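Report on the structure given below.
Shown here: the complex without one of its protein chains, the others still in place.
Presenting chain A:
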């Protein structure tokens, strides 16, 4: 396995992590780091274990064996609530609670028994490229791209240091996809946020990600700088990349 540069400290580190469901292994012997302030993409066929790996990062799941470190501290030393505010997540379906965009943006604060100032909500919308007039719109009336932007803005309310993205552009048109990509790069640069991004789009992985993990059958087959996708070493990865390109 080609190892990635360790100039940056790991924001998330996996050591010999195994995870199974009903004795069926989903993740096998995962070891590796996601570097602080970098965008790393997870690519691989469906059922490779990518989403499971993401859920292990913010403690929605726990490994059967092995250790996970967040900011060099064992994940078990974090309170679950504190961990999930530190490691934010945006889901593929961008689920919205019923009500206005403001209600959705305020959700992370409401969960802490606090309120989100309307001014702050407007700034968040501007940050994700949405007009402030969206604030009082019903979340049901948003397009796929707008929902995803609100979902990302909502994740930002907790000011996470790591953001997990689960195929957030897979159901969007090309224009919305490009907007979301630009937004994620902007967040990464502005806040030095570590991004771990599952994508099926190899072009996206190549242009946006600094690093890539290629996963298959619950294993990490190849990792390194994203350029590895242009010239993979592993035969399975070669076939995967070729298949995707066809």
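As a working rule, a residue touches a chain if its C-beta (ideal position, glycine included) is under 8 Å from a C-beta of that chain, and two chains touch if they have at least 3 such contacts; residues count from 1.
Everything that follows uses one rule, which is that contacts and distances are computed from a predicted model.
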* Can you pick, from "Response regulator receiver domain-containing protein", "Inner membrane protein", "cytochrome-c oxidase" or "Dihydroxyacetone kinase-like protein", the UniProt protein name of the chain not displayed? -> "Inner membrane protein"
* Asked: Which is it among A:10, A:108 or A:145 that touches the chain not included here?
  -> A:108
* To do: Looking beyond the chains shown, say which of A:81, A:117 or A:182 touches the absent one.
  => A:81
* Structure fact -> Of A:10, A:44, A:59 or A:145, the residue that touches the missing chain is A:59
* Touching the absent chain in the whole complex: find that residue among A:65, A:93 or A:227. => A:93
* Considering the whole complex rather than only what is displayed, give the residues of chain A touching the chain that is not shown. => 21, 52, 55, 58-62, 80-82, 84-85, 88-89, 91, 93, 95, 97, 107-108, 111-112, 154-155, 158
